[in-house]
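I have a structure here, written as structure tokens, and I will follow up with some questions on it.
Removed from the display is one protein chain of the complex; every other protein chain stays in position.
A and B are the chain letters, set down in written order, and residue numbers restart from 1 in every chain.
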Amino acid sequence: MEQKITESQVEKVAQLSRLALTPAEITEFTGQLESILEYVAKLNELETDHVEPLAHCLPITNCLREDEIRESMGAEKTLANAPQRDGPFFRVPKILDDHSGP
Amino acid sequence: MTSQLDYTLVVGLEIHVQLSTRSKLFCGCAVEFGASANSRVCPVCLGMPGVLPVMNRQAYEDSVLVASALNCKIAPFTKWDRKSYYYPDLPKNFQTTQYDLPLSYDGFIEIPIENAGPKRVRITRAHLEEDAGKNLHSSGPFSQVDLNRTGTPLLEIVTEPDLNAPAEVKALAMELQRIVRYLGVSEADMQKGHMRFEPNINLLIRKEGREYKTPITEVKNLNSFRALERSVAFETQRQLDAFCETGKTMVSGSKTTRGWDDGRQVTVLQREKEEAHDYRYFPEPDLLPVEMDAAWLKRIQSRLCELPLQKQTRFVHAYRLSPYDAGVLSADRATADFFEKTVGHGAEPKRVCNLLTQVGLKLANERDCGLVELGLTSRAVADLVLMVTRGEVSASGGNTLLEHMVTSGKRPEVLADELQLLQKSDSAELEIIVDKILQEQDKAVAEVRARGKKAKKAQGFLLGQVMQRTGGQANPQVVSELLAKKLS
Partner (left out) sequence: MPKELLNLGCKQLVDQISAGQTSSLSATEAVFTAIKARNGEIGAFLALFEAEALAQAQSVDERVAAGNAVGPLAGVPIAVKDNMCMTVGPTTCGSKILEHFHAPYDATVIEKLRAADAVIIGKTNLDEFAMGSSTENSGLKETVNPWDSTRVPGGSSGGSAAAVAGRLCYAALGSDTGGSIRQPASFCGVVGLKPTYGAVSRFGLVAYGSSLDQIGPMTRCVPDSALMMNVIAGHDPKDSTSVDETLAPTIDFLAGLDDPVEGLTIGIVPDLTAGAQPEVRDAVTAAIDLYQSLGAKVVEVALPHAEYAIATYYVIATAEASSNLARYDGVHYGHRTADPKDYTEVYSKSRAEGFGQEVKRRIMLGTYVLSSGYYDAYYLKALKVRNLIRADFDRAFEQCQCIVMPVAPSTAFKRREKTADPLQMYLADVYTISANLAGIPGLSIPCGRGSGQLPIGLQLLGPSFSEATLLRIARMYEHNTDWRMEPPGL
């Protein structure tokens, strides 16, 4: 947490974020992220070894819906906002490195 | 030279099973194979701005059911996480899955091994996640994206690296298919991509008193048992060759991903993105954790049933069937139940088995349906078997009758009469015919009485004569007994 963020790290983060940043933006963001992270390092003042993380504030669990079918939108509505389509499909430039599926 | 190496194959398997819920995991879109492209999509599964997921109860309960069948511990508290990666078939560019607190863990599965007892393979975890859509690659410079499958519930099952042969890997996959079908939570139809496999493969090589581990390869997205078995076999040889050539061993980060080229029957290296493994998991803020209590778990587990391998083993012992026959009968739950019901009516198990496996399943196959969908009742089949046992019809006559029962829907005794398949077992009536034949065939009678080389053949000839005279309707066993008595 103490070491400074470098431009090459920022480039990597930009790549992970799928943001094509210009070299000038990389430089700018490096400085800005550095000062923000420096500020965030303030959290290290707190001893939190025995503190549970709080992911959300609600004291509730088990929100489950019944397995019932609701109407879908249909292809026309689904594709209405598509920047590019190919008949009933969304269209993207050729995917060469396919490893689809989770 | 590779063949001289002493090695052990080490495989762990990741399996994705599509659950057969009516609606998707987080929205009400129908789960439907073969619907027209992008027609089973709504704002939620399209990941539109502002949408929120709500978990399908059935999907969660089905997952817990399978996990229970796999002897897993069920987590009293489980949550979902986001796994980030960019891909056109993943509209939110993150997958909602489970990371550090899966709904189940630490189980095992027993798989049948040929000519040996069952093998126990440890299950690391089983968790519930959403499926992605499909990218289609036409010949042009574009790919097409269909999101119908997006958000379909998937149960991901991960085994420990306990598998040591391609056949074992395949056996596990097939056993799991039987289990999820038994539990009624998945059609597990390979053609529809309901089961997808990703083996993690490497070798433990012993050479000159030292042990070497080859780098692990993960073969992605296999969707048939054959491809699974063959890709593991291929990788075994490829890794052996690579080890001999390069001597490279496993180090951290040396895992690679390969795809299966079904046309060439080889695995091919897939391009690894630099950040491929930086999935930036974090708790899904839009879903609440699920807490499981004893009463709910009990309710879910009340849907558990005898599992296929248990059933198979029981059939071998209780009905004295061969492991093969028991396996065929227990392949699906309905067939097994039908078998047991028939036996329950007093029919002899072995005869029921033969009738069902040799005729029933053949007919079902021809009709592309299940045995129980042939329109037969267990009562009628039992009656048929009892007729055979009592000698009223011959074994082959029984086979014929079953076929006609399927086509005509008539009762066996009615058909036996119509088709003249009833055997004459009345010994008094048969004795008259036997005596007649013995008078006519004195040469053969002499040969039998002489007890020489020709005796056996002559006795067979006499039996044939009786059968012919009765139009094949005599019970051969009764005739044989009469002949033996008269010629002794």
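Just so it is clear, a contact is a pair of C-beta atoms (placed from the backbone, for glycine too) under 8 Å apart; a residue touches a chain by one contact, two chains touch by 3 or more.
Note that the structure is a prediction, hence the values are computed from the model and not measured.
A.B. asks: Which is it among B:Gly47, B:Pro323, B:Gly370 or B:Gly391 that touches the chain not included here?
C.D. replies: B:Gly47
A.B. asks: Going by the touch rule given at the top, which residues of chain A touch the chain that is not shown?
C.D. replies: For chain A, the residues touching the absent chain are 1, 5, 9-10, 13-21, 25, 29, 32-33, 35-37, 39-40, 42-46, 48, 51-60, 63, 65, 73, 77, 80-84, 90, 92-96.
A.B. asks: Suppose we count only contacts with the excluded chain; which residues of chain B make the list?
C.D. replies: 43, 46-55, 82, 84, 86, 88, 91-94, 143, 145, 147, 277-278, 280-282, 285-288
By definition in this document, only the chains that are shown with their structure count from here on.
A.B. asks: At what distance in angstrom does the C-alpha mean of chain B lie from that of chain A?
C.D. replies: 40
A.B. asks: For the complex, which residues does chain A have touching chain B?
C.D. replies: Residues of chain A touching chain B: 12, 15-16, 18, 55-56, 58, 60-75, 78-79, 86-95, 97-102.
A.B. asks: Given the complex with chain A, which residues does chain B contribute to the contact?
C.D. replies: Listed in rising order, the residues of chain B that touch chain A are 16, 21-23, 27-30, 36-43, 46, 54-60, 77, 79, 83, 86-90, 93, 95, 97, 129-132, 134-137, 140-147, 154, 156, 196, 220-221, 257, 259, 270-271, 273-275, 278, 280, 283, 285, 287-291.
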